[in-house]
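Missing here is one protein chain; the remaining ones are kept as they sit in the complex.
To keep things simple, chains are lettered A, B and C as they appear, and every chain counts its residues starting from 1.
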Amino acid sequence: MMGVLGTAQLGMAPIVAHIFSKNDDGSASFGWVIGRILVVLLMVHVILILGALMVWAERRVSAWMQDRIGPNRVGPQGLLQPLADLGKFMFKEDVIPGHVNKVMYTIAPLIATIPALITFAVVPFTGSYETVGGESVAVSWQIADLNIGVLYILAIAGIGVYGIALGGWASNSKYSLLGGVRASAQMISYELSLGLAVVPVVLMAGSLNLGEIIAYQAENTWLIFTQPLAFFIFLTASYAETNRLPFDMPESETELVAGYHTEFSSMKFALFFLAEYANMTVAAALVTTLYLGGWTFFGLETLGWGMGVLIFSLKVIFFLFAFIWVRWTIPRFRYDQLMNLGWVVFLPLTLINVVLTAGAIALDQTWMFFLLPVLLIAAACVATWIGWKRDEDKFQPLPTAPAAGEEGHA
Amino acid sequence: MAASFLHPLLAAGVDMPLEWVVGLGLALFSVGLLGVACRRNILIMLLSVEIMLNAANVVLVAFSRVHSELSGQVFVFFSMTVAAAEVAIGLAIVIAVYRLRQSTDVDDAADLGEVDYGPVPPLKLEGEDQHHHDDHGDADHSNDAGSDGAAPDSAEPIGAAGEA
Amino acid sequence: MTTVLFIVFGGMALVSALLAVTRQNPIASAIWLVGMFFGLAGVYVVLEAYFVAAVQVLVYAGAIMVLFLFVIMLLDLRTKQLDEEGPPKMPIWGVLAAVLFIVASGWALMDAVGTPGFFPDAEERAALELDGSAKAIGADLFGRWLLAFEVTSILLLGGILGAVILTKRRLT
Partner (left out) sequence: MTVTVKPVRRRKASFLDRLYLPAIAKGLSITFMRMFKPKVTMQFPEERWTVRDEYRGMPVLVSDDEGRPKCVACSLCEFVCPPKAIFIVPDELEAGNNVERGPAVFDLNMLRCIYCGLCEEACPEEAIFMSKNYLVWGAEREDMIFHKDKLYELGGVREEGVKKWKDK
């Protein structure tokens, strides 16, 4: 499988293609290594710039939703606001409180940021159709073509929580510690649902490789149509994994001041900020790749690899917008509701979904794929209805309140 | 095929002596042994057990490589399952011991007898006399983790057997 | 190339493991252990066991150690209490036992290396093909080792029940 951003496909001059190509025997040449490093640097900067733009977008969109205008002074439409923010972060005093564990306090923002940046390595951002064995196959381009791409992302994304948990612990303050503890509990709870929501996708595509998952979707149909429940649960769990509202328990400002980053300032705080937005970008890219066909869009992608980039970007931007949209709409869950949702609602649903999908594949009944969502949604409705019935006694008329005179002396 | 993404770097295949991997497993196992034998902190002892399990995993993968046989890698999964179950139980025990002894030192848990932390004040009920159970309290019960925040949901003292 | 990578990752794993068992603070220990897991994942990649490497990070670093960290934070060991414990004491007999173990098993290893055919030589090794992909491992796991796989589910169930019963204060 062609995984590298092939220079030849980019229409570069043959001499350039030669510089960046591997040796004839397939081993690494110097030019190839340099080319790879350049692509990696490009990708990292795309994410960093996107992260900065997301801060602007968050402020603008939230303002629009509240009948305000938002930052519009620095540059056209306030687009240079991220630069101004960056300048402020860089020149602010980097306070290290006296009571913190200095080593952990310093490395925690780094631990939070690096996993967020390196997960993007396996996400296919465009591709092309190539004839393999007489068949036209969608071949994706990504930095590293990993056969275990989905596992890689899940594994690395799970590391990010160390930054938050350690940041909270090293700050040596009550609010930060509570934020860190909440983050680790939340991460464990939702990683299960997240992973189990991906399993049907992997089962149907027959591969853990993100490129092959896209190829499957290009050939058949987008998995959002056949696995809407898995899509919905994955999306919701990724909100929890990225600590975004309505699941931002680790930093809930109304209870914990700012949670795990209460004691952080200057660039350390900026790194936590960046990690959150980079994580959102990865989550959006992953939802796009797993459920919405990645860089494909009903044949439009055949126009060229640039079109693929455009389609992929638009899909990712939609989900990034959805992150912001949901944040400014839905209030925060209570902590027990959060845990309840993860363990009592999502986990059984994903498990049933996995079993049903596996059964449909084993029986080779492809029509069942279209019946499954209906079945599952019906099952969810019935389960809710049973719960609603059971709760009825909670809402029985309460015993009459004691008379006003007695109340004070009780 | 499996190595496609690293292939240019590892074109020559695995060319190092595989004995070294077994050696690494040995070294890791003895480090784990050192931890279990010498440290008294129950958390670090649990971590050391993890190191020993990992040492076994390394050797399993190495021999799977040597004999071109996947069973070794499959066994790593079983070992990971065992590790997961062990950690769940182990941490539960740590929490239970910590609740009783207020310590993570295994030597504090060497004695089977219950430590008497004094009676825990019973659940305060509405309308009950406020000063009713003051005579129960003694200096010791401040040590009991169960008595501070969690008293309302446990009407009995945590170390109930200690009173008998 | 693999030799260099192995020395880097293996060394990282070994040093992290040593630091993990000698730290006074359990949190520092846990973090060093995460470093060891990453080193071992690197070793697995060098050995072309990619799936195992990913699962190593996913399960050990992503789940088990987060749980560990959660519990350590929950216990909230004060620095004062840690200071009372003092720096970790390493009894000489413990170190001796570890050294004795490594010498004895190293001797056994050397003995095995001497046995012809125990470890394949370089040419033989280059010819070996091992497909460590998820598909191959899955086929093996759900084929030959299906019974063992099912038994692990019982083990995990036991683990869950045990953990719940141990941490629950009172069963009512």
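The working rule: a residue touches a chain if its C-beta (ideal position, glycine included) is under 8 Å from a C-beta of that chain, and two chains touch if they have at least 3 such contacts.
Keep in mind that this is a model prediction, so the values were computed, not measured.
Q: Quick one: which of A:67, A:93 or A:135 touches the chain that's been left out?
A: A:67
Q: By the contact criterion defined above, which parts of chain A meet the unshown chain? Give residue numbers in ascending order.
A: 61, 63-69, 325-326, 328-330, 381, 384-385, 387-388, 391-392, 395, 397-401, 407-408, 410
Here is the rule we go by: only the chains that are shown with their structure count from here on.
Q: Looking at every pair of chains, which has the largest contact count?
A: So the pair of chains linked by the most contacts is B-C.
Q: Need the CA-centroid distance for the pair chain A / chain C, whole Å please.
A: Using C-alpha averages as centres, the distance is 28 Å.
Q: Between chain A and chain B, tell me the centre distance in angstrom, where each centre is the average of that chain's C-alpha atoms.
A: Measuring from centre to centre gives 31 Å for this pair.
Q: Please compute the C-alpha centroid of chain B, do the same for chain C, then give the distance between them in whole Å.
A: 14
Q: Quick check on chain B: which residues sit in contact with 2+ other chains?
A: Touching at least two other chains: 1-2, 9, 12.
Q: Quick one: which residues in chain C touch 2 or more of the other chains?
A: 50-51, 55, 63, 67, 74, 133
Q: If we count contacts the way the header does, which residues on chain A are in touch with chain C in the complex?
A: These residues of chain A touch chain C: 104, 146-148, 151-152, 154-156, 158-159, 161-162, 165-166, 168-169, 177, 180-181, 184-185, 187-188, 191, 207-208.
Q: Going by the contact rule at the top, pick out the chain C residues touching chain B in the complex.
A: By the definition above, chain C touches chain B via 1-3, 6, 10, 13-14, 17-18, 20-21, 23, 26, 29-30, 33, 36-37, 40, 43-52, 55-56, 59-60, 63-64, 67-68, 71-72, 74-75, 77, 85, 88-91, 93-95, 97-99, 101-102, 105-106, 109, 113, 119-120, 122, 125-126, 128-133, 136-137, 140-141, 144-145, 148-149, 152, 155-156, 158-160, 162-164, 166-167, 169-170.
Q: Write out the stretch or stretches of chain B touching chain C in their complex.
A: Listed in rising order, the residues of chain B that touch chain C are 1-3, 6, 9-10, 12-24, 26-35, 37-41, 43-44, 46-48, 50-51, 54, 57-58, 61-62, 64-66, 68-71, 73-74, 76-78, 80-89, 91-96, 98, 104-105, 146, 150, 153-154, 156, 158.
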